[in-house]
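Heads up, one of the protein chains got dropped from this complex, but the rest are sitting where they should.
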Amino acid sequence: MTQDQVKVELKESDVQKIKTICAEFDNNGGELINVLHKTQNTFGYLPAEVQEVVAQGLNVSVAKVYGVVTFYSYFTMIPKGEHPISLCTGTACYVRGADKVLDELKKVLEIEVGETTADGKFSINCLRCVGACGLAPVVMVGDKTYGRVAPEMIKGILEEYQ
Amino acid sequence: MAYKMHLLVCGGTGCQASESAALVENLKKELEEQQLDSFAQVVMTGCFGFCEKGPIVKIIPDNTFYTQVSPENAGVIVSEHVAKGRRVDYLLYKNPEDNTPIAESKNMNFYKKQIRIALRNCGIINPENIEEYIARDGYLALGKVFQELGAENTIQVLKDAGLRGRGGAGFPTAIKWELTRKNEADQKYVVCNADEGDPGAFMDRSILEGDPHAVIEAMAINGYCVGATKGLIYIRAEYPLAIQRLKIALNQARNYGLLGNDILGSGFDFDIELRYGAGAFVCGEETALIHSMEGFRGEPTLKPPYPAQSGYLNKPTNVNNVETLANVPVIINKGPEWFNQIGTEKSKGTKVFALAGKVNNVGLIEVPMGITLREVIFEIGGGIKNNKKFKAVQTGGPSGGCLTEKDLDISIDYENLIAAGSMMGSGGMIVMDEDDCMVDVAKYFLDFTVEESCGKCAPCRIGNKRLYELLDKITKGKGTKQDLEILQNLGGVIKDTSLCGLGQSSPNPVLSTMRNFEDEYHAHVHDHKCPSGVCKSLMTYEIIPDNCVGCTACVRVCPVGAITGNKKEVHLISAELCIKCGACMERCKFDAITVN
Amino acid sequence: MTRVKNLDDLRKMRDQLQSKTNLRDKSEKPEDMVQIKVAMATCCIASGSRDTMNFFVDELEKRNIEAIVTQTGCMGYCYAEPTVEVTVPEKEPIIFGNVDTPKADEIIEKYIKGGEMVDGIIPVNYQKID
Partner (left out) sequence: MTKIKLTIDKKEVKVEQGSTLLEAAKKVGIDIPTLCYMHLDDINVNHKPGGCRVCSVEVEGRRNLAPACATEVADGMVIRTNSVRVLNARRTVLSLILSDHPKDCLSCAKSGNCDLQNMAIRFGIRETPYEGCEISRYKEDFSPSIIRDMDKCIVCRRCETMCNDFQTVGALSAINRGFNSVVAPAFQMDLEHSTCTYCGQCVAVCPTGALTEVDHTNKLIRDLANPNKTVIVQTAPAVRAALGECFDLKPGTLVTGKMTAALRELGFNYVFDTDFAADLTIMEEGTEILNRLSKHLAGDKSVKLPILTSCCPGWVNFFEQQFTDLLDVPSTAKSPQQMFGAIAKTYFADKINVKREDLVVVSIMPCLAKKYECQREEFKVDGNPDVDYSISTRELAALIKRANIDFMSLSDEEFDAPMGESTGAGVIFGTTGGVIEAAVRTAYELHTNKKLPKVDFHELRGMQGIRQATIDFDGFPVNIGIAHGLGHARELLEKIQKGESEFHAIEIMACPGGCIGGGGQPLHHADLSILAKRMEAIYKEDGNKVLRKSHENPSIIKLYEEFLGKPMSEKAHHLLHTNYINRSKKVIYIQ
């Protein structure tokens, strides 16, 4: 995130949505992380403007909100793709070749981890262990899990979403 | 009347990823269609542990254990097994030694040596039905604590049982409770640490998915014993299924009056809230976890003060790990003597491990303390995949160390693992074979630590980064002898000076691999070779002139034009241009390309 | 909504609910209790083996006998269906033929409870089917 990042225009209704979420948690600053979870579930990501409204709603500094958002890897300021791809890089997946799967994904989609394709369709994200170690290596596209993924399978998997 | 037959289907994350939910639906549909739905019942349970072979279906009462069942297999299971009592042989687990089918789990090596205490209800009850939990003595321990034992005796029971924290360090649970109990305050808290973050470990998640009430009951007991009326479960947001099951369980417990005001007529009020982690490994450390629950960056603070003195909102707080809590109700029901018979002198009971990596049977296992690594890897785990050679096992996740062949016969307990240069940790156990490069493995764990370091203290923030860079240099063949010395010193200082457990243990993978696999480090540094053939930069692809027929297949497939040669002449790979992608080797039909 | 008021209440509830799941525990250690296997191939079902099985399950529970009733494939005695194999702990398994519900009742009362022999034993050694 840099300062010249495109500004997101929030509608009044979006501001209200965030305020409602804050109110659900009694506008209590201690609930910041829960509020961010719920807000991210609503908007898909946490752009600066959303964080500002959250800060107002909970009466904490924007800097603090931003500090928290950038601390936790679950929170993102970049919108995910329509089909977010999560690759498990837990140890079990790693020793069974997750890095090769990741290389293939990056090659095919021409993006890096944490980025979204230009058409907004896919984004790649790395997770630490989704707990399906029996199926290692594991790739998730949206909610769907693919187990025992080999690099050769990537193209086929992505085609399902074209 | 009761069902005559139960079809238990694993509903853990691993099996759900393999469509076990669809399987449940299909089984129910088939039973209905074949009018057997009043005879047999389909139950979605928690994890059976045998994730390698999921989805699992277990049929009660004849105990048949079907593995790798797909939704399409529902028909045959109902029409053959349920209707006619005939086992479906091809869905049975095959003994890897002689390929004969084994029908019952108790006859499988994977289960033979397991004792399930923390996982006692996983794979047996429907976690979304409190009645099934109550039927198996659920909440009885809580009632006993209220009416028969009282707080102090309960803590004494745990002390006698010798229960130690399962989250890693093995601190005696009873002492922790006692400390929190002794600290006077208008409000105290009990916290369940479900921020399982070790890559490759999923013990806590399986317990929460398979037996959420056990944790809830234990927290209520914990609350009563330390004088806390509020409980918090800090759970990873990446565990949606566990969260959903917990929410259902909490509501059920409230409806049954097992949470809320005046529980079981004891006058004790207790309730539990969920707090979500957001992807920070360091939040497994209890002070960091508490800050995170308070809405801050999850940075640890120095202890003392311990959470038992000043924790959540500066009140006395008792933090226990999921698996620790899951042990509590059984210990109270069955008594400390029953529990402390299991295990070793200093480590009582069982430990759940997530067995993963290059073993045949990946899965979740619960074994008595004192079992040897050999038994776990070669009997329960079924040995190394593809008959490769065992090389090392990493216990304790990124904080642990690599143990080798010579350590296989030590019996697993807290002290022995530390003595061997590793640690119990939360229970990840990753097995590695001859194809794994230990420098690369150490680098992998360091990469994890670098990413997960909170950045508060300098040795962890900068030191681990430097360790990683040094390892990276070595895996690229650019390391020097001096680098090895620097690694050693730096690793020691990081351990010595880091603020929290994360940094204090982060050099362990490096230091233990340097100790146990010195040769491998030397091979990288002095010979510029990676003996396992993992480190790309150290590989060279070469053409074996005798085998090359000059077909130009490799020349055409090389993406960077590194291979030259005319038809029917021996080709040549330019080491400078080669990017080591391996495409040529894959394409060659004459085994004319080798990699060194 | 069932609010559990006290420990006794909880125990009562546990006792009531136990029958719903205790099958899962019993199946782990069948050798400690009476095991009954009911042959349940197509021909057996046609001759009423499912009724027999249901009768055993329900009645044994009512009469407080620790038992586990499983089904099995055809035992090969199609002339005497429904056939049932009864194993009382520490005794050899015995196969009964033509077990309808009155017969089943007799087996429970006389053989299982009293240890007396009952008519209808098929004395031939047979291949056990797992």
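To keep things simple, chains are lettered A, B and C as they appear, and every chain counts its residues starting from 1.
One rule holds for everything that comes next: a residue touches a chain if its C-beta (ideal position, glycine included) is under 8 Å from a C-beta of that chain, and two chains touch if they have at least 3 such contacts.
Since the model is a prediction, treat every value here as computed from it, not as a measurement.
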Quiz item: What are the shown chains that the omitted chain is in contact with?
Solution: A, B
Self-check item: Chain not shown: contacting residue from A:52, A:82 or A:104
Solution: A:52
Quiz prompt | Candidate in contact with the missing chain, chosen from B:454, B:474 or B:573 | solution = B:454
Self-check item: Sole contact to the chain not displayed, among A:20, A:42 or A:70
Solution: A:70
Quiz prompt | Listed residues B:476, B:495, B:536 or B:580, member touching the removed chain | solution = B:495
Quiz item: Please identify, in ascending order, the residues of subunit A that touch the omitted chain?
Solution: 1-3, 5, 7, 9-12, 14-15, 48-49, 51-53, 55-56, 60-67, 70-71
Quiz item: When the complex is taken as a whole, what residues of subunit B touch the one chain not shown?
Solution: 280, 297, 299, 301-302, 304, 450-459, 461-466, 469, 486, 489-490, 493, 495-499, 504
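Note that only the chains that are shown with their structure count from here on.
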Quiz prompt | Distance between chain centroids, defined by C-alpha means - subunit A, subunit B (Å) | solution = 23
Self-check item: Chain centre separation (subunit A, subunit C; CA means) in Å
Solution: 55
Quiz item: Using CA atom averages as chain centres, what separation in Å is found between subunit B and subunit C?
Solution: 40
Exercise. Could you list the positions in subunit B whose residues touch two or more of the other chains?
Key: none
Exercise. Would you tell me which residues of subunit B are touching subunit A in their complex?
Key: 12-14, 16-18, 50-54, 197-202, 205-206, 237-239, 275-281, 292-298, 313, 354, 356-358, 362-363, 394, 397, 428, 430, 432, 436, 441, 444-445, 448, 451, 454
Quiz item: So in the complex, which bits of subunit C are touching subunit B?
Solution: 1-7, 9-11, 13-14, 17-28, 30, 38-42, 45, 50, 53-54, 57-58, 61, 68-73, 130
Exercise. Could you please specify the touching residues of subunit A with respect to subunit B in the complex?
Key: 29-34, 36-37, 60, 64, 67-68, 71-75, 89-96, 127-136, 138, 145, 147
